[in-house]
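Quick one: structure below, then a few questions.
All protein chains but one are shown at their positions in the complex.
Going in written order, the chains are labelled A, B and C, and every chain counts its residues from 1.
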Amino acid sequence: MSQPLLDMRHVSISYDGETVVRDVSLQMNPGEILGIVGESGSGKSTLLRSVMGLLGSGGSVTGGEIFYKGQNITHRKGEEARKLRGPGMGMIFQNTGAALCPVRTVGDQLCECVREHTDMGREEIRGQAKELLGKLGLSDGDRILDSYPFELSGGMSQRAGILMAMILKPDLLLADEPTSALDVTVQKQAVREMMRMRDLYGTGIVVVTHNIGVVEYMADKIAVMYQGKLVEYGDAGTVIRSPQDPYTRKLTDAVLRVRRRQA
Amino acid sequence: MKRYILKRVLQLVPILFGITLLSFILMNVGTADVIDVMESSTGSALTEEEKQEMREELGLDRPLPEQYGRWLLRALQGDMGESFVSGRPVFPEFVSKLPATISLTVSSVLVTILISVPLGILSAVRQNHFTDYLIRFLSFIGNSLPNFFVSLLLIYFFSLKLGLFPVMGSSGGWKSIVLPTLTLAIAMASKYTRQVRAAVLEELKKDYVTGARARGVRERKILFGSVLKTSMLTIITLLALSVGSLLGGTAIVESIFMWDGVGKMAVDAIAMRDYPVIQAYVIWMAVIYVVINLATDLIYHYLDPRIRLGQEEA
Amino acid sequence: MAGRKRKAGRAAGYKLLIFGILTLCVILIAVFAPYLTPYDPYAQDLSNALQPPGPDHLLGTDRYGRDMLSRVIMGSRTTIFSALLLVAIITLAGGAVGIVCGYYGGKLDSFLMRVSDVFLAFPGMVFAIAAASVLNRGVLNAVIALACISWPRYARITRSQVLAVKDAPYIMAARLSGSGTWKIIRKHIIPNIAGQVIVTAVLDIGTMIMEISGLSFLGLGAAPPTAEWGSMMSNGRSMLQTAPWVILSPGCAIFLTVMVFNLTGDTVRDFLDPRYRGKRRRE
Partner (left out) sequence: MQNILEAKDLKKVFYKNRVPFEAVDGVSFHIGKGECLGLAGESGCGKSTIAKIITRLIMPEEGSVRLDGKVQMVFQTPQDSFDPRRTLGDGIMEGMRNQGMGKKQAKERACEMLDLVELDRKFFYRYPHEASGGECQRAAIARALAVEPQLLICDEATSALDVTVQAQIAALLKRLQKEGGMSLLLISHDLALVQYLCSRVLIMHQGRIIEEGTPDEVIQDPREPYTRLLVESVL
């Protein structure tokens, strides 16, 4: 197979001298969906942020290397790192409403983002945005674009989040607990929309969540994290059905499943 | 929006009523007999009959609620009584001195904004760097200096030692406003710089900043496009609140610099126990403050879509 | 991240200790002022008037020949005690109103809040100036005047704090456990809101010192010959050019005292800041 989309080699991350991620190695190919599961504090979100280069103050990659399409992006800073965010990789947050400036419209912020990376005109951007929203099954794109973040419902808000992350057609989409704030009915819709992005644009997706159901439904590969370490990593079916690591076993056993009628 | 303005203006009515009532009570409770005060401040000796006559003439023998009603009616027509000392009507006197105070206030607010908004932002952006520590240190000093001390220090150094500005009075052209403005601005800017810093820091911590970074938006754009836009809302409100302490501060500063505004008028009146003047001063300063706060609230309302649109839905 | 928090928390603890000791020193000076003055602060000696600072009189003398150092030390009493009294009054009065309003709500709440709106409509010093001018001259009256205008702010802060914790699950749990209203206020609400109110109060001491001496400066506070920093400066105004020490010594005394209280206030706030209080990180 060709070059991996994302390749993490022995990555360790610490915040103010305290190691929160230890020696994690992961690889994913273009168009693949990788699910990272683990409980709160397991380091899964930190890992995601290190790929974006957004560890924040006090956080740094203290060991190992991160490659994006063969380029070492571990210690990229400033402009170099910024240019990758958007066209190279997009991010979806748990609460899209909060990840957007509250006093500016969605469309305004979308244009700001696109114009940082291209010289498209506003109308052109809106056109592309509406086209993308159309693919998410939303005919009335203007309404989302002209709304302020607080005006959107949970489901709408998550669509705006997908739009923001996908407008520049990045090859890698990072989703941090994208469905945790949503009701179950909306959750399934959001999951389907993300998968549709993969089908349409061949985007590789990393989804971090504590919800095993979501990962089981959408991921090709699953990584299980526990106390900052990667305890299990493999094909989704294998990890769920025959977990090797004791923690993974405990985790999969703990998931309560709805007993449906045997079809 | 129109409905909101109307609502807010209507809400003012009880407040204004309260202001007048409180001022009236203040001037009538715990005071010595007004006529005695008048007697001593004009320096004329009056007989008991003459005093009684004057009381009847002024309606001072009536029950207090009635006195209040009469007084309020007259006040609404712009008649706030006559000064015990000069015998001239108080309200025109107040109005004639207001421009001096307003120009001092406005210049202080402008200087405050010019100093503290850039410094506050700089301090927040360079949090925990040398610049931040220096700005915080300076604002700390400014915060601990009472304005009467600052004015005396400024006079001592700039007027007496360096001879750059006139010591007092409002007749020296633009130069005479510099020191009083600086005095008021130093105190206000010190407080306000900290508030701007805190407001910007608060916004910088929010998720939307991470969100914008994740979309590859330049730091400069995040700061000036989003962060300032949101923190400006807090900053405007805080500015309006600081105007309150400014309006109070003018009294001391005006009297030190002999700046012929309403503050000095009030301080002079206090020495003479010239109650009608003090009363007019208190009421009108409160009214001005209330109007400023109302204006701020409406601006805030207009600028913040969260509130603007939330209201329209209702 | 926990490591940094712990470190910051400990640093705030040390700072609190240092500034606490400083504050204590200032208060002790005020308490023992009569025993610390090198001269009688009220003894006039016209032959010795307006002496510049020197070995005999470290801070010089005023126009009646009174020792400035002694007067500054004595003046700390008036200013600091009245500021502490003032802050205590408004914290307790405003706090009580705020708790009642926040917890019970309803008509009493609306009424008291409208009343506080009226007080808040006055620029603070403007009202204090007027009130102090109506009352007779004296520090206590200056305190009363400032208390009248300052309590609503505390009522507001306390009320909003009460509203913030009132519906917390632990309060509901306490109600379900059968605890009465008074017990809930005393055992669960007051301890949980006290921090914020105390921070506001400590941060206000400095401001109040400045306002009280400001009123005295205008001749509305301490009456002569009482040694009070604001009135000492007011009396020395005309001698700014000839004898600046008469103004500088009380002025610096105010500045340093206010600074000590402000620093302490800031440190108390940092110390009580929930970010430093070992709460578990939520992801």
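The criterion applied here is as follows: contacts are C-beta pairs under 8 Å (C-beta built on N, C-alpha and C of every residue); 3 or more make two chains touch, one makes a residue touch a chain.
For clarity, every value in this text was computed on a predicted model and none was experimentally measured.
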Out of A:Glu39, A:Asp140, A:Asp199 or A:Asp235, point to the residue that touches the absent chain in the complete complex.
-> A:Glu39
Quickly run down the residues of subunit C that touch the omitted chain.
-> 168-170, 172-179, 187-188, 191-192, 277-280
Interface with the unshown chain - residue positions in subunit A | 39-40, 183-185, 187-188, 191, 210-214, 216-217, 250-251, 253-261
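Everything below uses one rule, namely that only the chains that are shown with their structure count from here on.
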Separation of the C-alpha centres, subunit A versus subunit C, in whole Å, is 51
State, to the nearest whole Å, the distance from the C-alpha centre of subunit B to the C-alpha centre of subunit C.
-> 21
Mind pulling up the subunit B residues that touch subunit A in the complex?
-> 206-208, 210-218, 221, 225-226, 229-230, 233, 303-306, 309
Subunit B contact footprint on subunit C (complex, rising order) | 114-115, 117-119, 121-131, 133-135, 206, 210, 213-214, 217-220, 230, 233-234, 237, 240-241, 244, 247, 251, 254-255, 258-259, 262-263
What residues of subunit A sit close enough to touch subunit B in their complex?
-> 52, 54, 56, 82-87, 90-91, 93, 95, 98-104, 109, 112-113, 116-117, 148, 150-151, 164-165
